[in-house]
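Note that one protein chain of the assembly has been removed; the remaining protein chains are unaltered in position.
Naming follows writing order (A, B and C), and every chain is counted from residue 1.
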Amino acid sequence: MTQQRIGIWIIGAWGGVATTAAVGLSALTKGLTGTSGLVSENPYFKKLNLRDWDQFVIGGHEIRDTSFVEAAKYFSENSGVFHPALLQAVEEDLKAFDENVKPGTLIHVGDTIRSLAGDAVRKFDTETLQETLARLTADIKEFQEKHDLGHVVVVNLASTEPPVDEAAKSLSLAELKDALENGVTSPVPASSLYAIAAMEAGCSHLNFTPSAATDLPAMIELAEEKQVLHGGRDGKTGETLMKSVLAPMFAHRNLNVMSWVGHNIFGNLDGKVLDDPVNKSNKVHSKDHLLTEILGYKPQTLVSIEYIESMGDWKTAWDHIHFQGFLDTKMALQFTWQGTDSILAAPLMLDMVRFTEREWRRGGRSGVMSYLSSFFKSPMQATTPEFERQYQQLEAWADAVSEE
Amino acid sequence: MTQQRIGIWIIGAWGGVATTAAVGLSALTKGLTGTSGLVSENPYFKKLNLRDWDQFVIGGHEIRDTSFVEAAKYFSENSGVFHPALLQAVEEDLKAFDENVKPGTLIHVGDTIRSLAGDAVRKFDTETLQETLARLTADIKEFQEKHDLGHVVVVNLASTEPPVDEAAKSLSLAELKDALENGVTSPVPASSLYAIAAMEAGCSHLNFTPSAATDLPAMIELAEEKQVLHGGRDGKTGETLMKSVLAPMFAHRNLNVMSWVGHNIFGNLDGKVLDDPVNKSNKVHSKDHLLTEILGYKPQTLVSIEYIESMGDWKTAWDHIHFQGFLDTKMALQFTWQGTDSILAAPLMLDMVRFTEREWRRGGRSGVMSYLSSFFKSPMQATTPEFERQYQQLEAWADAVSEE
Amino acid sequence: MTQQRIGIWIIGAWGGVATTAAVGLSALTKGLTGTSGLVSENPYFKKLNLRDWDQFVIGGHEIRDTSFVEAAKYFSENSGVFHPALLQAVEEDLKAFDENVKPGTLIHVGDTIRSLAGDAVRKFDTETLQETLARLTADIKEFQEKHDLGHVVVVNLASTEPPVDEAAKSLSLAELKDALENGVTSPVPASSLYAIAAMEAGCSHLNFTPSAATDLPAMIELAEEKQVLHGGRDGKTGETLMKSVLAPMFAHRNLNVMSWVGHNIFGNLDGKVLDDPVNKSNKVHSKDHLLTEILGYKPQTLVSIEYIESMGDWKTAWDHIHFQGFLDTKMALQFTWQGTDSILAAPLMLDMVRFTEREWRRGGRSGVMSYLSSFFKSPMQATTPEFERQYQQLEAWADAVSEE
Partner (left out) sequence: MTQQRIGIWIIGAWGGVATTAAVGLSALTKGLTGTSGLVSENPYFKKLNLRDWDQFVIGGHEIRDTSFVEAAKYFSENSGVFHPALLQAVEEDLKAFDENVKPGTLIHVGDTIRSLAGDAVRKFDTETLQETLARLTADIKEFQEKHDLGHVVVVNLASTEPPVDEAAKSLSLAELKDALENGVTSPVPASSLYAIAAMEAGCSHLNFTPSAATDLPAMIELAEEKQVLHGGRDGKTGETLMKSVLAPMFAHRNLNVMSWVGHNIFGNLDGKVLDDPVNKSNKVHSKDHLLTEILGYKPQTLVSIEYIESMGDWKTAWDHIHFQGFLDTKMALQFTWQGTDSILAAPLMLDMVRFTEREWRRGGRSGVMSYLSSFFKSPMQATTPEFERQYQQLEAWADAVSEE
């Protein structure tokens, strides 16, 4: 008897990371690429008996009028990734995934994101809040039924929202529910509404963005109530990954970090949205807090993220770390990271979906998956900010699961 | 009743690292500097009740005719470290340490090191092997008695020797002893003779250099026989530290490292000795092996160490790491490390002496201290090549010790 | 018969660049340092028969309460420049120069600069505009007389002012004079008032800062009227020097620069003032315009200047240049410039004073010295923005002068 397949429902389905994941999933299924960049393919996790790549189906919500095929072509031309031959080979799969993408919602996304919206999603501008939530939930359920999926993991890969209102942070679950059932405007932004729809539909939920979808206390409560799995916030792919790896070295060698300056430049759609100072503030905070946590004191820090069109998806980060060693001697470490942002992010999303499915398969598990901390810049309920120790937690989880 | 003080007997006493340690020890004792760069000052190790900085006395063996005072001045002028005011403040202590330095030996050190030798050590050119060993041992014992030291830790900080003969690697302890007692020429180089003298004198022994002093099977056997503590090889201070921190990131993110190129330039005396290809080969090997150990496969690697006079003690390393991510996409990380080599190394030596003293204080302990792995490029009996896991072993040891 | 000496009257006399110039001048006079960094010491200019270093006397205007001696000590401690032995050797000269420093003016300098002011200058807060101008002029004349100086070159080395009002840019000389003779508030800021005082006193005037002192049409007219020499704006020392050297390479190789990103970090007093966005805007403009001039089109550019305290006077600039070559292939050049800002700037100031004195010695010369273009980021009346061609103009001028 064959197993039911697993759904990946992506918020921001036609974005850079999502499109890369779709291209990659098809390429993996067809054996057209190696497994570099996929954490779940590390030998250590063999014992987990994770689902094969051909066991996943992609769908999702979007606000722009485009398609996986178009987005992948643009990416290929603009950033020099995805060989044309590869694109041709996966085109059929992308077209099939395109069938599963539905218009999302623009509630509280801010002007910059709203300016991206196409006709399809604008048709729903006059919906009530209650209609929106019902529609989003129905979309996910329909996806699950249509493809006869054993489980669906909803992943937020949408543009970074502006920071959430302070008020939302103190809402209890009861208050949130009341507002959503009876209110006219939502106290929470789109990312949270998607998460609520996901949980209502009995899906696991992962937040790869710095948006509010996950951290609000009411959202954590809801995950427990609905008995679903929950993980986030903000994928850790480049400069921040480096920080979480290098800062422990300075801490453990007792090298006093006086200042840590990080300048990021890139030119993709995510960069354009982050060029809005409001949206950017959400991201910068997520990139900045962990130094203090790891070092135990606050060095002077600076993080800039700038949209430089020519870079395309190539995120280049220059970091200058000024530190004091023995006899108070000043020294410096500089690094330049040159990576394709979506190529770094997409496999991590696929990894987390696989690990989440494995946890769900154990049965009876719900709430925050803190052993996924190594994947996030601002992991919920993390017990350590150091990358290696977070990774050891993933290994420990794998040990526990495999011993069952 | 006051405790007896602890001796630090340094092979290569007037070298850069040793001199920096002497200046630093005095400055710490006088409260003239902070504790940056000292691992043993991390809050985690408070519970170990380590010996205070004023509890240590420095002496050692050398082959050049100079002094701590002179070497420190040269360093200060040439590399811009040690403020003249600091030098003045520590001068009395340095002079006192200078009293404890004795001529060493030039046996099998190779031509480049021999060319550095001064008159004092050349006087012993006609000694027999047996006389040399007896003299070296007597020097250490005299130091211990003269200063009424509770324990002496011997640390090798001498210039990097040429690689040891293959034959020496298969010598049993019995064969080695026989050769030393009855032979005319030594089967092992100076670094090993110093280690033997140390162990004969009942001292602990640490090897901060890539020289043969520690790894030979016969040496490890001898440490057990003499019931002394033993640690090495080659302090991990700059580029290699970075490798042992960054390579695990690539491994755990399953990013396929295709090539790792590292170019080191510096202009101190160590650099001059390493400019001899024979001596250099010993160092390059020590810097190169761990990538394969961490990654589980061998990327193309290149390590160069070049003597560039203008750099003085400022070791600048440029590393270019070329790796493949998802969909076989090529990306790159570059870093430039700009550190003063001796300033980085000296505190680690002091840390290890403190930790070694603490282990010795437990009583009844001997052999290789594998929990010191995080300090070495090529740690003996290491169970993991990853820096963070090595550091966790140090923490675990501290837990065990403090719970006694 | 001995020649009369030459005065250097510095606006911002106790600032970083000025103090470095004072230390350097004394060290040169005493033969305590080499001539690195001094353009006027290039063999090419031997034929100019420039004045010897012992022929110059320093004085100036300031607003802070400090001294050359104190400022030099702070610099030495904080940025690791000026060896203590050097400081001691030049102390007497610095003290003598200190005698020649007088309180300046705070007119239209903005809040950030005003916050630096000490008691000495605040005493003049209630002066009328006319009294201020008269006082500033008198200070310079007194300096000239007291030291029996053949000529005085006034150099602006004060903190960067906020941009000047648009209105000031269209003032005729007549209108400016009228406002200064009869008005209550000045239409121009302190830097211009100093320049006017200098010209009134018959002195040459150089503007090393991005402030308005020089470029206003009325100022250029005034220089002609008073028959004095005039040069500026904004010394070209680091990142911008690199731009004026590298951009011609891209232009002449027809490599299409798509984007040029430059991030500057430093931690001196100049950096603190530039941390005020108003003052910074003046500087950023000066650093940014020349790419378009050299390339003939406008690439996307980004210039940041950030105050990072730990850096002291060490300005570190990271530039990322993204360009397209043949077949529209994208490539990149990155550079990191690590220089001490004041050490780079001070000799250029001394060079320009020497060259200006030489021009003045020719007799009957006045107005903008456009052959000094290679020294400035925004040179007045420049005929080319390329560094090498500007330098050739300096050589050509030297040829002309020496042939007289």
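Note that a contact is a pair of C-beta atoms (placed from the backbone, for glycine too) under 8 Å apart; a residue touches a chain by one contact, two chains touch by 3 or more.
All values reported here derive from a predicted model rather than from experimental measurement.
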Identified contact with the non-displayed chain, of B:Q4, B:S259 or B:T383: B:S259
Which residue of C:T2, C:S36 or C:Q88 touches the chain not shown here: C:S36
Contact with the hidden chain (one of C:I343, C:M369, C:A382 or C:A398): C:I343
Residue among B:A72, B:M311, B:L350 or B:V401 that touches the chain left out of view: B:M311
In chain B, positions touching the absent partner: 80, 258-259, 261, 263, 265, 300, 302, 304, 306, 308-311, 316, 318, 320, 322, 330, 332, 334, 336
For chain A, the residues touching the chain missing from this view: 80, 83-85, 336
Chain C residues that touch the omitted chain in the full complex: 20, 23-24, 27, 33-39, 41-43, 81-82, 86, 241-242, 245-246, 248-249, 251-256, 296, 324-329, 331-340, 343-344, 346-347, 374, 386-389, 391
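We take it that only the chains that are shown with their structure count from here on.
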Euclidean distance of C-alpha centroids - chain A vs chain B, Å: 45
Multi-chain contact sites of chain B, meaning residues that touch two or more partners: 336
